[in-house]
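What follows is a short report on a single structure.
In this view, the complex is presented without one of its protein chains, the others remaining in place.
A, B and C are the chain letters, set down in written order, and residue numbers restart from 1 in every chain.
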Amino acid sequence: MRADRRLIDALRDDLGCIGTKEGCSIGVCGACSVLVDGKLLSACLMPAVFVSGRAVTTVEGLARGDELSPLQDAFIREGGFQCGICTPGQLIAATALLAERRRPSDDEIREWMMGNLCRCTGYHGITRAIKAAMA
Amino acid sequence: MKLSHTALVRAPRSRVWKLVTDVPAAARCVPGVAAVTPSGTGKYKGSLLVQLGPVRLVLDGDVALTATDEAAGKASVRADAKDSRLGGTVRATMDLALVDKGEDTELRITSDVRIAGRIGEFGQPVIQRKADQLMTQFAECLARTLA
Amino acid sequence: MTLAKSTLPDILETPEWRVEGRDKVTGAARYAADITRPGMLHAAFVGSPFPHARVASVDVEAARKMPGVRAVLTGADVRPARFGRRLQDWPVLAWDRVRFIGDRVAAVAADTVEAAERAAAAIAVEYEELPAVFDPEAALAPDAPVLHPDAAEYTYLGGTRPPRSHANMQGHVVHEHGDVTAGFEAAAAVFEHEFVVPRVHQAYIEPRASLVWIEGDTVHVVTTNKAPFALRDQMAVTIGVPAAKIVVDTPHVGGDFGGKGLSLDEFALYFLARATGRPVRSVLRYADELQLSNTRHAARIRLRTAVDPNGRITAHQGRVVFDGGAYAAGKPVAGLLPGGPTLTLAGYRVPAARVEAVAVYTNTLPAGHARAPSQPQHTFAAESHLDLIAHAMQIDPVELRVRNAIRAGETDVEGNVWHDSQAQRVIATLLAASQWGGTVGLDHGRGVAFSARHVGRGKTSLTLTLAADGSLEVLTGVADQGGGAHTMIQRVVARELGVDVARVHVRRGDTGHANVDPGVGGSRVTPVAGNAAVDAARKLKARLGELVLTLDDAARTAAPLAVTGEGEQNEHVFGTYAYSVEVSVDRATGCFRVVDAVLVADVGTVINPVAVRGQLEGGFVFGLGQAVMEELRLDDGRVTTTNLGDYKIPTIADAPSLRLVLITDAPGPGPFGAKSAGELANPAVGAAIANAIDAAVGARVMSLPITAEKVRAELAKREGYAPTSPDGTADSTAGRR
Partner (left out) sequence: MTYDYHEPETVAEALDLMARHGEDAHLVAGATAFTLLWRQGLLRPGHVIGLRRIVGLGGITATDKELVIGATATHREIERSADVARHCPALTRTFASVATVRIRNQATLGGNLAHADPAQDPPPMLMALGAEVVAASAAGERTIALDDLFVDVFTTSLRSDEVLTAIRVPALAPGTHATYLKFLPQTADDYATVSVAATMRFTDDGEVADVRVALGACGPTPVRARSVEDALAGAVPDAARIADAAARVDADIAPFDDVRGSAGYKRDMARVWTERALLSLVEGRA
């Protein structure tokens, strides 16, 4: 692994895990959100060498076989996406949220998810989906 | 970006004029300038090191005295420089005006600095501040040198 | 034959399950930047550091010799290739003149992105600066520098370029109807105001990406362009290859909002692919998205309106100056103005009007289409203007709109007679839903804004095939940019045929396989592609009738059975909508917060209930961002907001709740009576908020974005400088909206 590879480059270019997307490239939009040992991080800001020996979860790892996670299912039912480019990151961030708090309040959802920009939905569908998934 | 600076120099206009139109001498007043060498009539090559926190720019380029009017006390300088390592160019034009203030001379510098390439994305306010700092130090140094 | 009436509940009443949903939530959905080819090279470009300059020389020798570099091209290698959606005025690589900062002069293909970028940095270009013009009004001065002296050479696709009275005009249009002079002379009062709207970016999260390779004599293009057939046709002209030999494939598009109808890189990539014999890809850095791509037009809008003693509009004048930037290439419309350029009082009865609109070349990044082109600019102006009139005439702002909102049989500002109008109903519904007229708290205020957006027009076709296993496959050229087009087509076909949606599969084809389609945009997909879906289903039913077979029998005995459905929508029909927004304003800071918002929208029959809701909620927050925070700032032509940290768009924590009331029982020209929803929600947010702030604290902001700083400045002007009334808290999140 070249030292200057970012995690996003390693995932997408070296490993072919292209479910994780690159948007703003500066850690603001959240499209590249991944979990590293369960912690929510930006793959575009993370040197790939930082994750050696650690477990990285991307959107490809959320479903169990054919069975969608409750969040994935709710994102479809509640209109949690439109164009879908931010969706891998939204799902990863929401997964981390529900792992930390089983029933987050509306404010907690807003506080946690504000690092994942969505230009399509106006976020209402995303909020509905997270609430539906925790119900 | 357009900047303007004024400094009061405790010296008569003729002495100030001599210094500001002597590009290598004047350049010594710009912090970070390395050797300035002539490369033709009124033209010079030089290099400027600018430190923006952890970012070090090495700007290599040309400086030219593009206009002088001693009677009016006006001169124009143009600098074109490039940082080939980071990819970026700077073009600065400076209009200098000397105004008699009794025994002293007021030096007015209006400059237009344009930065292109990746370095221009670093943050306009930061760059503006740095350019402003450089010009302030330049004007103060000129004043000091002649005082 | 008879098709059994479905025993299922009406499909339209069941929330949809997106056909691409599973792919999008599992990471399986492919976007242009996800697609690679063996041997693929990467492109980088050299952009001009000057807003306007002559290109004196380009030295590529050092770059050519660098490791990993496979091709370096300059303007001389592509001349005279120019691109554009209607007017091809943008050189693929400039050969004689650059017209904005970032305008490209050279392109590199190399083994890696880094190698390409290094080589690009090593290309030495000499420029001779030319006088630049940044202000559109200045560009219209008689002695202004001419940006496009070679305009006569430009290709104009489909017809003849309309005449213009100044060389720096991109497009110029004047609409006039009725007796404007008489209308003004007879008026009880005349009001005139000027509004300013800045450049904003569509700010989709997916930067543009494209991949081009040549196989035999066929050019393959994978792209984020949402109108693949249009790109194919533009490209054919630009690169001189017949359209039949260009195959454009648009996978999932990661957000469009009008911006991705214009391609930037594909043309240069073709030349690089040709030079290297290899596939070449480019994915824009987001910083380049914000500095190069076609933004919404900045506009200066002057409106002058005459009213009778009851506030009824008798005549209207408008002058609109759009900043078109360096190239008109982003505009697909014949007039080379952003769509709907003279629709300054959308949804009102205007007996006489004269509206002039002009789009002007300046040495700034090119403007193009953005969600509901022209309408956010016009609606901000018009709905602020009407509020100011209501205030001056001491008429309730809603009542003023009731008196002027168009009724069936009346003429609108562009001289169109409306055959049907839900305007009065929309406003009445808003009155009830928002409890307009009720009291609000201290420093709270309510604002209303009403407007109209056309139901999209156009023509498309798709094929429907009954397979031996009984499944139905639709093949369409409509790209998926997130609006739910494929799900809509699936549901329309299933409903029309009375079959379960699971039986209908929608497949998108590239331009080599699908029927010609105009692309996503202009609120067009549901009415146009939806009608094609209905037509296909009906044709299949007719075919079954001729064969005297049920669907299942036909599948067994006559499959595959294919039909082509045609869809066309040319009626001049509008959907109307209205907002009521309540804000609270912090006088000391100018900060305001939307505490309540109601949107009433006339959308006709709903096909995809989840998507319609999403389009309106999403349009509201998109409109909010462009109303209160977004501004692509320029300094001497240089974009200074070069990342999403400085170009702010709303986060989830900034999205106010929205109450939606849909009017669905007034049928439109789309399938089963559908209208359009995609551009109904975003244009009117700015005016609703500006009106609400004025109602709350008496501060009128006449330009977008409506920032706290502007509100504070207006308050300071009105109040004089006053010490603030503090209401701080010890909470560190104070001040957050």
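The rule is short, and it goes like this: contacts are C-beta pairs under 8 Å (C-beta built on N, C-alpha and C of every residue); 3 or more make two chains touch, one makes a residue touch a chain.
Predicted model only: the values in this text are computed from it and were never measured.
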Chains on display which the left-out chain touches in the complete complex: A, B, C
Residue among C:193, C:648 or C:675 touching the omitted chain: C:648
Contact residue for the chain not shown (choose from C:52, C:118, C:232 or C:274): C:118
Contact with the hidden chain (one of A:2, A:64 or A:103): A:2
Option touching the unshown chain, where B:89, B:105 or B:124 are the choices: B:124
Footprint left on subunit A by the chain that the document does not show: 2-4, 6, 25-28, 30, 33, 39-42, 44-47, 49-50, 93, 110-112, 114-115
Footprint left on subunit B by the chain that the document does not show: 51-56, 85-87, 118-119, 121-122, 124-126, 128-130
Contact footprint on subunit C, counting only the chain that is left out: 114, 117-118, 588-591, 628-629, 633, 640-641, 645-646, 648-651, 653-654, 707-709, 712-713, 723-724, 726-737
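The rule is simple: only the chains that are shown with their structure count from here on.
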For subunit B paired with subunit C, centre-to-centre distance based on mean C-alpha positions, whole Å: 45
For subunit A paired with subunit B, centre-to-centre distance based on mean C-alpha positions, whole Å: 49
Euclidean distance of C-alpha centroids - subunit A vs subunit C, Å: 27
Set of subunit A residues in contact with two or more other chains: none
Complex contact set, residues of subunit C against subunit B: 49-50, 101, 117, 121-122, 287, 635-636, 638, 640, 642-643
Residues of subunit A that touch subunit C when the two form their complex: 12, 17-26, 28-29, 31, 58-60, 62-63, 68, 72-73, 75-79, 81-88, 91, 109-111, 113-127
Residue ranges of subunit B in contact with subunit C within the complex: 1, 84, 87, 89, 91, 114, 116-117, 120-121, 124
